[in-house]
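First the structure, then my questions, so here it is.
In this view, the complex is presented without one of its protein chains, the others remaining in place.
Chain IDs A, B and C follow the sequence of writing; residue 1 opens each chain.
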Amino acid sequence: MGRFLYDLFYNSDLVLNGWSAAAHQSWAARGWPPVILDGLLQLAWAVAAAVFLALNALFIIWFERKVAARMQIRRGPNRVGPWGILQTLADTGKLLIKEDIIPDAADKAVFRAAPLLVLASTFMLFVVLPFGKGLVAADLNVGLVYFLAISGLSVIGILAGGWASNNKYSLMGGMRSAAQIVSYEVPAVLTVLSVALLAGSLRLGDIVRAQPSYGYILLQPVGFLLFLIASNAEINRGPFDLPEADSELVSGFLTEYSAMRFAIFFLAEYTNLFLAGAFASTLFLGGWRGPLLPPVVWFLLKSYFVVFLLIWIRWTFPRLRVDHLMELSWKVLLPLALANLLVTAVLVKVL
Amino acid sequence: MNGLDPHSLVLRMPGGNVLISSLDAAINASRSNSLWTLTFGLACCAIEMMAAGASTYDWARFGFEVPSASPRRADMMIVAGTVVRKMVPVIRTLYQQMPDPKYVVAMGGCAISGGPYVYDSYTIVRGVEEIVPVDVHIPGCPPRPEALLHGLMILQERIRGQSVKAAPVNQA
Amino acid sequence: MNVTFGDRDEMSPSVTGITPLPAAQSTSDEFLLNVGPQHPATHGVLRVVVTMDGEVVKDIVPHIGYVHRGLEKLFENRTYEQIIPFTDRTDYLSAIANNFAYVMGVERLLGLEVPKKVEYMRVLMAELNRIASHLLWLAAYGLDMGAFTPFLYAFRDREEIGAMIEEASGGRLTTNYFRVGGFVHELPKEFFPRLRKFIARFGKAVNELDTLLVENAIFVARTRGVGVIGRERAVSYGMTGPCLRASNAAFDVRRDMPYSIYPSLDFEIPVGRNGDTWDRSWVRIEEMRQSLAILRQAMDGFPEGDHRTRAPRNIEPPAGEVYSAVEGPRGEIGFYIVSDGTRKPYRVKMRKPSFSNFSALPEILRGNKIADLVAVMGSLDLVVPEIDR
Partner (left out) sequence: MRSAEEIRDALRGRFPGIETRPVDPALSVTVQPDALREHLVFLRDELAFDFLVFMTALDRPADGAVELVYRLFSRESRTSVVVRVRLPRDGARVPTVSDIYRTAEWHERETAELFGVEFAGHPDPRRLLLPDDLEGYPLRKDFMHPNLVRLPEVT
């Protein structure tokens, strides 16, 4: 039993593969088509990811509130549950049962679809995310490309939401967001490319395994910084939170959203925050690898550490202006990323 | 409503009362602990409202954390300051834009009755109650942040007394 | 308002009681954006309608009057003493400076001399009030710029000042502390030790705030060269206070229309070079430091004496008129009081700095980017009831 638990945590790939093989065998023995089993297994992954997504969002919102409060010499939520840990649950519960308003002038179908689009693109990223050894829904051989492609998708939902609201603030928020995500995608791709050069693979599992014990952060310090900045901008968080800038655009593309639809956006936003941390730790911090502790724990610790960094940044800096934001991407990050890629390529060839 | 009313149907079910009361408990706990305010400062009271949100008083502790600039996500409107006639249509619109259930807190003398401007002012509205239904009045000119927090806790208590069987406090 | 009016460009005039804008000869590139009356950037209830040509502001029309209480009419039916608490509430951030200007005006009408100690107490209170007001500006401006944390740091120190003022006057915000001829209470015994501690601590805290917000690279990039107004234009628009001094015009009521004990105090008047948004911010930070210097001097030279002088019970100034002005946190706060010899003033006109400062907004903003709207409006440090009165 102890052996089994140890394997479950430390050699999850063996255990999972074993289970999957056994299931396939008994399935085949009954003569049922294996494609259904594959579908069921994928469904199990999806359910697991959904549960994780919800729990993680609950935790991460609470975490951000507490961390921000401590940085601001106050206490943060502490009345609902121990240390206020259930505060997010109360907020979610309230949003669920609140009146859902769809403005008369809105494009109703698109207005309804937008939050789902955003959430779906977020959810899809979990497919390639390696939580631990073998703990990945599908370790695609083009995982990195998949990640880059899907992470750009959420902009469609945001733009749709902003446009469908038929409100100028929403529209401006949506437009800003589109411009921002598209321009920060470029340096993000270039930095990720240098990681791929180092690892010699686009499969995320291979990238994790190819890293030295200290991760790629020491080989790619500039790359890590660039990736952090670019992904921070892509998830629309401060100081790049222009699409939903309170003092300028009321709440940007979210202005007309209420109740459940807002909650979905909110959920997607915080899941994206986690994903930014998760991918940064996968690509630069050695992912789930680490001594002693089980890989899952290492992975979560590293991810939450990066999340903490992002929270720290958010609560320290004022917001950028739109044109400065674009300048930062095209005039600073892009040349840096190119130079970083060039240097990496040369070094990989020479060494 | 006739017999098809879902509330009475549930109540007629065996154990329906238990279901309703535990549902009430869950809903009221969520609602009362997550009151997001519409950022709506009119005058002096707005400064004390800001102070209530700042470090010393920190209303985030009670779940009033998220100041919402858009009425679409606000649960309560704290009318903090003097209401004059030019502002009336705006306040009414804002109230209508808030999703149900929604609450209104009249903070300070001006929002309660017109405060010091009751006499000799040709523009004053004598209390925001003339425009929108008010749940809690908080006296003071301006009320201290403690008074505001106290008033909000009274609002929380009133929300906890609600039941899905009855109409919410405010049926506008 | 920001949401769901039938027509997003403009609220219908029947709803707002506002004259509709003259129909603009709108070309297809123009874009009307309505900001306010309830919008986080307006700090209260202002409304501006911006005509944009793409991202550039072509014209901007401010609408005010959403907190117009008709105070000047109200004053005509109140006795001179009854007016004092109302002066607090016109500009709640500088209640004491407003008290100061009004009470000084009535004293001048009466020909009343106040004891030295009263003058010192007034200066102490006024400077504490100035710091508190600038701190609130910093807090609110931080929010405008998307930085939430300076808000809480500024409020920490502001609470300390509020506690000191409350100890002396009984009120945190609207103090109603001044009376014609002196003060309503003596300063409490614990006031000076507390003030000394505060000065020592705040001297460091102001540097912290400076580096946290005003010296921050993002902040500098957003404010340098943005919202520039030259000296001549600023003067012509009647701007005063930090907004004028940022435009390289060293005008300070404390020095140019000397009152109270300010001529005997040693302090500098910080002057900006370019008249841009950053200069307006820097001037305020620097003024907090100068206020600390004034507080130190006033505390050291604090004389013995009575906290009030014998003023007539019923204040009936002789017929005449007076204009008394003080340097408030936002600029020149003036009370133009006309007396007809009865217990009630014939007319009180309040000259409020925010009114003139705000009237220059179209001039400042024209030709800037729409993204600068918030930065520029915040840097003017507007208090809406002061504009509307």
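The rule we apply is simple: contacts are C-beta pairs under 8 Å (C-beta built on N, C-alpha and C of every residue); 3 or more make two chains touch, one makes a residue touch a chain.
All values derive from a computational prediction rather than experimental measurement.
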item	value
Contacts of the hidden chain among displayed chains	B, C
Touching residue (missing chain; options B:24, B:100 or B:120)	B:120
Residue among B:31, B:72 or B:86 touching the omitted chain	B:86
Sole contact to the chain not displayed, among C:163, C:220 or C:257	C:257
Chain not shown: contacting residue from C:236, C:264 or C:342	C:236
Touching residues on chain C - with respect to the absent chain	13, 17-19, 64-65, 68, 70, 72-73, 76-78, 108, 233, 235-238, 249, 251, 256-257, 320-323, 325, 332, 334, 336, 338, 346-347, 349, 351, 355-356, 359-360, 363, 388-389
Hidden partner chain, residues of chain B it touches	85-86, 118-124
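What we mean here is this: only the chains that are shown with their structure count from here on.
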item	value
Pairwise touch network: line, ring, star, complete, or other	complete
Maximum centroid distance from chain C, chain identifier (CA atoms)	A
Chain-chain pair with the highest tally of contacting C-beta pairs	B-C
Mean-CA-position distance for chain C and chain B (Å)	31
Inter-chain centre distance, chain A versus chain C - centres from mean C-alpha coordinates, in Å	45
Shared-contact residues (touching 2 or more other chains) in chain A	72-74, 246, 250, 255-256
Contacts with two or more other chains, residues of chain C listed in rising order	2-4, 39-40, 152, 156
Chain C residues touching chain B - in the complex, by the definition given at the top	1-5, 11, 15-18, 37-40, 43-45, 65-71, 73-74, 76-78, 85-86, 89, 92-93, 136, 139-140, 151-152, 155-156, 158-159, 162, 172-174, 384-385
Chain A to chain C touching residues, read off their complex	68, 71-74, 103-105, 166-169, 238-239, 241, 245-248, 250, 255-256, 315-324
In the complex with chain A, residue positions of chain B that touch it	26-27, 29-31, 33-34, 54-55, 58, 60-63, 65-66, 68-70, 72-73, 75, 97, 99-101
